[in-house]
Each structure stands twice: as C-alpha cells, then as structure tokens.
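Of the protein chains in this complex, all but one are displayed in their positions.
Now for chain A:
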Amino acid sequence: MGASTLPPDRARKLALSTFADTTFTSPELIRNFCIIAHIDHGKSTLADRMLQLTGVVEDRAMRAQYLDRMDIERERGITIKAQNVRLPWRVDGQDHVLHLIDTPGHVDFTYEVSRSLAACEGAILLVDAAQGIEAQTLANLYLALEHDLTIIPVLNKIDLPAAEPEKYAAELAHIIGCEPSDVLKVSAKTGMGVGELLDEAVRQIPPPTGQTDSPARAMIFDSVYDTYRGVVTYIRVVDGRIMPRERIRMMSTGATHELLEVGIISPEPKPCPGLGVGEVGYLITGVKDVRQSKVGDTITLERKGAKEALGGYREPKPMVYAGLYPVDGSDYPELREALDKLQLNDAALTYEPETSAALGFGFRCGFLGLLHLEITRDRLEREAGLDLISTAPNVVYRVRLDDGTEQEVTNPSDWPTGKIAEIFEPITRCTVIAPNEFVGAIMELCQSRRGQLDGMDYLSESRVELRYTLPLAEIIYDFFDSLKSRTRGYASLDYEESGEQSSDLVKVDILLQGEPVDAFSAIVHKDGAYAYGTRMATKLRELIPRQQYEVPIQAAIGSRVIARETIRAIRKDVLAKCYGGDITRKRKLLEKQKEGKKRMKMVGRVEVPQEAFVAALSTEESSDKGKGKK
C-alpha cells in the first residue's frame, strides 16, 4: 500500500480542484463510472473518500455518506437514490475529469443502478472483504456486463480484522474471469488504496466517445423535483453540446423547452456555460412535473436537432401492490396530496383511489418491493404527518375466466366471482448466496415456498450460489426474514422477475360475524389457504377486544369455511371501586375511551380497533423472526 493513505499535498489539490470547474473538457480526459455493490458493502463511504481525496469536499465539511442526501437515507443508513458528482483527478501529470455515480444496493432500487450504468463506461464492483460476493454483487455485475462496461473489481473494508482479502479476491477473480492479483484492495473507512483505485479507474475505463460536431443528443438518467427550482434533470451528453438559453426538444414527446440553467454537481449544483461530449450534469427548464422530463428520454436541440433517439430504459414497473388508508378518514385529501408530491420524485410509485368497506377511502399503490413500500409509507407519515394503515401486499394476477375474458387483479377484493379457467402469477428468478452448511435449510425453505431449483454453483469451497424460480407472491412477505434467520444472517438474496406461471390459487376471505372484511382477503396457493386462514383467525381473536356479543371469526374460500375462532362475549366491563377521588380520573378515562371509539371501524356490528387492522396486516412477528439469531 502506498502513500495515498496520506492526503494529497496542497498544491496538487489546488491544481485539481480548478480543472473540473470548467466544462467542455476534451472527451479523452473524461472518465464516467459508477460504484455498484451489494447493500452495505461501502459504496457511499468509498464515494466519501473520493470526494475528499479530490479536494471537492473539504475535510471540515465532510460527513459520513455525504451523497446520501435524503433524511430517510441518513436515518436508515442506506442509499435509495443514485447520486452523481464531478471530480478532478491527475494521473501521471495529466488532469482528468471523473463523473462518479454512487448507486443503491438494495434490490428494490435496482432500476436506479440500471439508469446509472447507461451513463457510464465503467463500474467499480465493490465487495466487502469480510463478506465476500453476495446476491446483489452478482445481480449488479450482470447488469454492468449487459451494458458492456469495464469492470474494476475492488475489495473494501480490508481494515476489518475479519477481512479475508485473499479468499474473496479468488472468488471475485473466478466470477469475473480475471487474476486475483487484478483485484484492488481498499478501505473506504481509512482511505487506504483509494488513490490507486482512482488512478486505475483513469487507466482502465475507456473515455466516452461521441461526435462533437453532430446534432446534440443527451440521455436523461434521472429527474428530480425540487421545491425551489422545479424539475432538475440529470443528463449525460452523448453528441454535440448543450448550452443554456437554447431551446431543447424531448425526443419521445416532441415537447420543447427553454434551457434556463445548465450545470454540474461538484458536489453541490453549480451553473456552467454548457456541457460537451461525454459530460454529465444537470439542466433546468422550468417544467414542474418530472413526467415531462422523463428518465430514459433523449434530449436534442430544437433547431438542427438529431433525428434518432438514444436507446431508452424500461420503465420501472410495480411488483407489489398494497392499499394505503388514512387511519383518520378525514385525512384522505392530505394523503392524495402527499402521494402527488412524492410521485414527483418517484416514477416507480403508482397509485389509484380505491374504497374498502372496512377501511374507507384510500389508494391502491404499486411498489417496487417491500422496502419501497415501507419507505414510501414512512415518508408519507413523516413528511405529511399522516397516520396510515397499509393492507397486506400482493402481486398482480392475470385471471382467465371460463367465458374467455381476462382480468388483471391488483387487489384481492377485485377477484372475479365468475368461473375461473386459469390463474397466472408472476414468478421470479432468485439467487441465494450462503455458506454451504446452510444449503439444506435454504432448500427446505424454498421448497415450502413452491420453489423450483434451477441450479447451484460453488463460488468457493465454502460458499454456494443457489438459483431458484419462486413465485413473487411467496417472497414479498416474510421470505427474506425467514431466510436470514435460517442462515444466521449469512444468506443474501436477489431476485428479478421472469414471467408468469399458471397456479392453483384461491381467494381466502375473513369474516367477522358472517361479514367479510375486504381488507383481510388474500390470494394464496390452495395448499397455503388453511394456514393463512388459521393464522388470521387466531391473530384477530387476540387483537379484537371482546364485545357484548359473541363474535365468530371465519376464514372461507367462497362459501366453504376452512377455519374458525370465536371471540367470547365480554362479561365484565365495570370498575368496581368508584368514590370521591376517582371521579375526575374516571371521567378522563371515559373521554379517552370515547376518543378511542372514534378510531374504531365498524364491521357490521363488530367494533374493530385500528390497531387491530395495523397489527393483523403487519409483516412483523412472523414466527421465524429472531429465531436462530444469536
């Protein structure tokens, strides 16, 4: 390890920091790359060191995971949005400009990685030297290879006592097809090896190619709504130049806008006189809706524009759906407003009004996965001050009826009542990576979730990659938790959709005193119906307070009851003692109960507290959780 653990000398820092400040850099001196990795392997921390080493962020302005700019990212310690930044770097006496994109590691946000890749020629594939290759390492590597990017394999966290750089260098080399000695070793924490890594990035990653004299073409790879500035669009220029005060055209829609501002990020937005071939930056047109500045679209100039658009991306498609309802029904307009606002920055979020007999007015929302759901709900609750109930997540089904018609079902309540010929459900290709001692446990779990083993490979002597086809519905709920607990936290999971399959599915209804509660209906496999029914009935018996009458709880498929429980009638509801001192207390208690009653939902004659809905629908407390962890 060389001298680069030391901060670069002042002179070099000064010289470098001005070089990237001016745009229209010659393409040979530009390197565009992103950092990709499994979640938590240290991408954002590595980016921190690069920001410091290049002098773009001064030491005293530094904070951990500098590019995780959203509150929710900082709180959860994960990256959700990809972030780009322009850096200067000198190699062998020659100044260069680097455009770095830090990406999220969680599978729900893979689409952020895909768009980032399209703006780059190279990718740093980062692997935690104490963990080795994990499921999203592979997933992101394959994505990068599909984009023909130059891959620089890097082991991170070599400062950790538990790091096994030799072992994992071999693993990486094996997967990528390089020599273990080609694998760089860094510590994003101490900065060790980061300078060499930047040097290598300049040497190995090819510069962008593009025609300076051709009509301008730029690819939109991100589009963000900012309250003060309107929509900020991030672009990578492929051909020509993009200059402020010109008029541009969105090639997919033909809409034209005036460019109010063009700039670069280093690390805050800075206006510049324009962007040339290979350069990454932002532009502002004054549009207020991100959908008018769509990710994947090509920008050209209005006059003498390009004829052919660049290849776009697939739009992110919701994988799971759930109903979101305000606990207090009168908050419905606020919820709509909050969703409208959130969607400005989240093209993957979809929503549509729906009504539930049990929960009132709400929205059926589409999400990329459970983390996306959780984060969206969290943000709605915090940023808009709302109290929300989310129904159990479900996938999209295609149902063919006997009369030949077909229906797409995103809500169990819309399950067709007619004679069903065939049902199709989405399936996924899953990758599980774990130490080989857990293979049996993993296979058992996947089997119980209707999984099909597609293959198994040894990454090294002791670590295995298992490939399964699993119904999406089986993995969105508590699969990951179960997997973690069965493997003492060692397994990692990645999945991607891979079409659909015909399955024997049924709709299980839950009835309170004979009345179905729509919010509790679920589509499950025939063999899992009984388990779902009993689990819900038992849960509800515990959650619903006893009422004046006996309340039967039933789980049913159509008219066939498959499980039942009873909430016995309450026999005593009176405070025995009541004299002088207790009166004020008792009145206050009564007032509190009255408030509580407002939060009750009536299902027929049965009073169901909101908390019962929340608890019955939560994924928490799955029996596997915590078990097996030390």
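Assume a contact is a pair of C-beta atoms (placed from the backbone, for glycine too) under 8 Å apart; a residue touches a chain by one contact, two chains touch by 3 or more; residues count from 1.
Simple rule for what comes next: contacts and distances are computed from a predicted model.
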Name of the absent chain as recorded in UniProt (options "Electron transfer flavoprotein subunit beta", "Cell division ATP-binding protein FtsE", "Heme chaperone HemW" or "Acetyl-coenzyme A carboxylase carboxyl transferase subunit alpha"): "Heme chaperone HemW"
Hidden-chain contact residue, picked from the options A:61, A:145 or A:570: A:570
Which one, A:288, A:586 or A:599, makes contact with the chain that was left out? A:586
Interface residues of chain A toward the undisplayed chain are 548, 568, 570-581, 583-588, 590-591, 593-594, 597
